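Left out: one protein chain. Kept in place: all the others.
Chain lettering (A, B and C) follows the sequence in which the chains are written, and residue indices restart at 1 in each chain.
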């Protein structure tokens, strides 16, 4: 497995091998699925839309509905305006969404289609909406696309009425529905009225009912997005995925914002809860304090199995940073952190974390790939690999325990229902990690060292 | 590993090899820990108390506080009355519980100590309580002990005031705090006022606070137990662990009861919810319906990995039956079901399940042991073993994937926080099972069959 | 059918009506296919890149395929298509890798050739491949990168084979364009270059078999058991060396007609090897196919061996098949998959007593529906004209024939060679044939026809299932397989049986909705 990956360092500048990111549009599509009655629309050739739907479906095991401008060679030469017009008419006609959220592709971006102008030229039915975002595939990553789509929803729709509504706006980051549910549960437990954008819970984890719903019960409503302009504060969860949206809302509607790290682990969840508390000024309920205390208790209990264990973590920047900090809280050494998404901020934040926990010898890289991560792991072995499905080849090649966390996970089920965020998510993640390490200890132990009690 | 276990059937009537049960007192101790400000007291030699505390601590990784009558040879000859008297005085003096819950041991039972009489002879401080239950180790199992302790709490304390309080009494069975929390969450979501007895949540999963609490926040209060007499209905969750308590309450206070299977899996949780609905007459909230639909969705999604997979399941009777039914809902074949707890009802219930799902060739045995289960597994292999820690030797010997579920789990962490009951518990159990099977597929696949998408 | 169409506006109605046929054996059953999808219609179709890189080239294990473009396309086609390949001594296997130039904005603005060259340089340093393939994605065509020139440069610079494929996603109307482009280059630059010694005269190529889920291995096992030599498989589990020797065979077997018929024809023209449409899906289908091949080779011993192997393989699966048939008889199916599978699987379903009531292709042409006799009447349109068609001449040295021209012509007349009859001839009156079945129609047809199973792909699988209809992916086999030949039939039968009988279906209805106030005894408990 991966027999051609060599330990020796080699400086690549052109060949990307085994990427740890994908392109913007799929992120934009995911964000748009988190808006109620929204049809995500891919403005490009239909293969993009097919790939993205396929990929989201593989991760969530739920339908990912989206339409395409179905460019042919003609459209590529003459521009995609007429395709978009036809598409809009047909979509409103046939699928009757409340809103169409268009994202571009490398094709339409390279052609130079002016989406603002195109949409203005389209006859949108009364009470319906059409928005767009630019998601050139040759910039950033799927996280950027997610971020851009959120900002565009706000730019198109949010309005400041002049009267604050006392609500908290929350951009949850590129996370699973299970994570969004957990953030909402905590926010509700704090007695806070909020709008989460996007919110794919109820959409990408929708129940089996025997009836297919093109627009399931979940998702942020257009009205809620409009109302975001009157929020008191925005919490942007995850700098990479959520800050752009928060900035947009500040710029357009003067809603101040704070950027928080993804609430994975104790410290990051503490920040989340404290921020909520500073918003509501109410006491934190005991139930949350109890969950926190349970997680601390667990971490102390399991430390003999986690302390000084080296982990390689890859995936999306906000998630990797969150998991890395939690790993350090568990006494682990997050030896290698890799995200495919470009952005120096990732490396800076990682270095700050290493310093905070007094670690040296750890590496972090943005715009990296799994080939390089694998090289590092050959150079100095780790005890655990954490990331999405694509890590499984490395885990097998190097015979290293593997915990699936993040996006995408296309070879397992149920993960998208299960939060990693919050103290409860910490329990899950701690269990996944500890079990992986303990299972390995059991597997590798001699018969005489095989322990009944651990 | 377990090299001396032979495939060939052999009918044992005297030698117990690798038991799948332990003795009554530990169950009584666990039940008593689920009462707020209660000191469980072991009336016997101090080794019993030590073993039981040790065992509960190993499973829960939390303190299991209990005292002992510390019999010596003298007490064994002359009876333990004076020991109990001294113990009661010291316990109230030093540890100041609200209530002492005495359980007997094979020692005091064999001596024939009359606990009723002994307790009547003790000077119990005002506002304090002392109750007892008989838990001869040579009858039943830890589940019986749990059951007896619950019944004794009721027999001693519960009073019918003549006016119903509209509450539901719930005996949750021999389950983890995480399970109790989940049953309470569902009951609360149904808008029902209830008393759960016992309730070890908050006790055996108490948070780290930097301060040891002999009596943490959790547990059923004595007042609540007294008030059980005014309940409208009792739900006994699990025939083996909970029916005795419900019967006691019916007999003493005329509270009618229903016995439900452990709400593991869809059908059993449906029964639980329907029963709650029939109690409240209110609509089931959408949040519960959604969880249910998600679990159904998941089971359909994962069926290619679970269908016709053979499982051996062992542990406590109510739990094993619950897991077995869920396994069948997943299309699995619960080939062997073993509990160490005696009781024909287990085999009858299992046979009914096999019939309901149209399965033949499955075996169920009460009062069985792991040696025999292992023999069966040698005779016809299964794809998965589900049970407590003691199964790990068999799993290793036979190289069979192993899912830890039930009691006791003394070689892993965090499990006691995580419910198996309810639809949410179903998701967890489904994930554990599917991951175990899929991890095995990955492990055993050739490189060319190693799948990226599953 | 009208019920579905009636909900469209007039333009869409008009367009989509032509893509739907209620089968009537006494009529022409003409269908519109291989034409562009209307924008905004939620199609399941993919793109040219997916057809070229994803389908045809992807399985070639020692081809080092660099996707030239932004990262997405390479990422999505990494390890996701289940074209399995075994390690082989002396042959590289890059299937677990994903290579891309990961083009950035500057490359789009200033051109990507430089980066592509650098990527090749790095590939050579790190991997030393003997073959590099370059597949371009959408923007590459627009910015005018000359990937063919780069390929030529690489061949000279590194003395390797380097082939460029201009398979930008917007070309054509579906994956089909990509197959064509891949086919052209393989004929141009690969086939005919080999010099492997062929050991028996019963030497065949298997064309259009990508070894999804191990189908190709099962087919090969069967053919070898009978005594055939498989010279090359296009392209499942193949090395470049295998493909280079395709001209040495004496017959080309065409499994997936759509994706590979260009190669089949060009091989015949250039090397004299006729092709035969085969079908290894389904027990009866496989038997007929084996007999047809034997007829071509016309050798008594081979024929006897064919019969013996058929009998033996049948014997092994008989009991299982009978069991599954007993569970499936009378069930109905709808099939909507890429190319030929929608046709092939009807045979296997027939074996199991399952009736196909609707079938369609995602990227088939009219000949896959109506048979090759319709080809002369297919009008090229703007989209199809944009895809290059190449012509070849007989190769003076390598042209060879196994049968006499007379025999060949006879077999052609018997439609045993160079012919494909299409799907419609095997469908029953009153069933539906729908091309480019889109989301809306899927939803509506499932509601109207209520098939027991819907065979499709990952994008519509969960749509069907949310609606209560079992769906199995026939692109990826839902990560199972093989489904080909005799043993594969049992796997397939097992998989759909478990899907239909999976107990979870019976829990779809929420019980408290149907019985809101249930009283009385529950689960063996006592009544109050």
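Before moving on, here are some points about what is shown:
Please note the rule applied: a contact is a pair of C-beta atoms (placed from the backbone, for glycine too) under 8 Å apart; a residue touches a chain by one contact, two chains touch by 3 or more.
Every value quoted in this text rests on a predicted model; they were computed, and no experiment measured them.
Hidden chain, full complex: it touches shown chains A, B.
The residue from B:208, B:345 or B:359 that touches the chain not shown here is B:208. Remark: the omitted chain is touched by one listed residue; of B:16, B:232 or B:378 this is B:16. Residue B:139 is the one among B:139, B:378 or B:440 that touches the chain not shown. Residue-wise, the contact with the chain that is not shown comes from A:275, picked out of A:73, A:275, A:347 or A:369. The missing chain, though absent from the display, is touched by one residue of B:33, B:75, B:169 or B:409; that residue is B:75. Remark: the residues of subunit B touching the chain excluded from display are 1-4, 6, 10, 12-19, 21-23, 25-26, 41, 44-48, 50-51, 53-55, 57-58, 61-76, 83-84, 86-91, 93-95, 105-107, 109-111, 136-139, 141, 206, 208-213, 340, 371, 390, 393, 410.
On the side of subunit A, the interface with the absent chain consists of residues 233, 236, 239, 256-261, 266-268, 270-271, 273-275, 277-278, 281, 283-284, 289, 292-293, 296-297, 299-301, 303-304, 307-308, 328-331, 349, 357, 446-449, 451-454, using the contact rule stated above.
We adopt the following convention: only the chains that are shown with their structure count from here on.
Remark: among chain pairs A-C and B-C, A-C carries the greater number of C-beta contacts. Chain geometry summary: the mean Cα position of subunit A and that of subunit B are 39 Å apart.
We define each chain's centre as the mean of its Cα atoms; on that basis subunit A and subunit C are separated by 34 Å. Subunit B and subunit C have centres, each the mean of its CA atoms, that are 53 Å apart.
For subunit C, residues touching at least two other chains, in rising order: 78-80, 462, 465-466, 508, 510.
Subunit B has residues 289, 292-293, 296-297, 300-301, 447, 451-454 in contact with two or more other chains.
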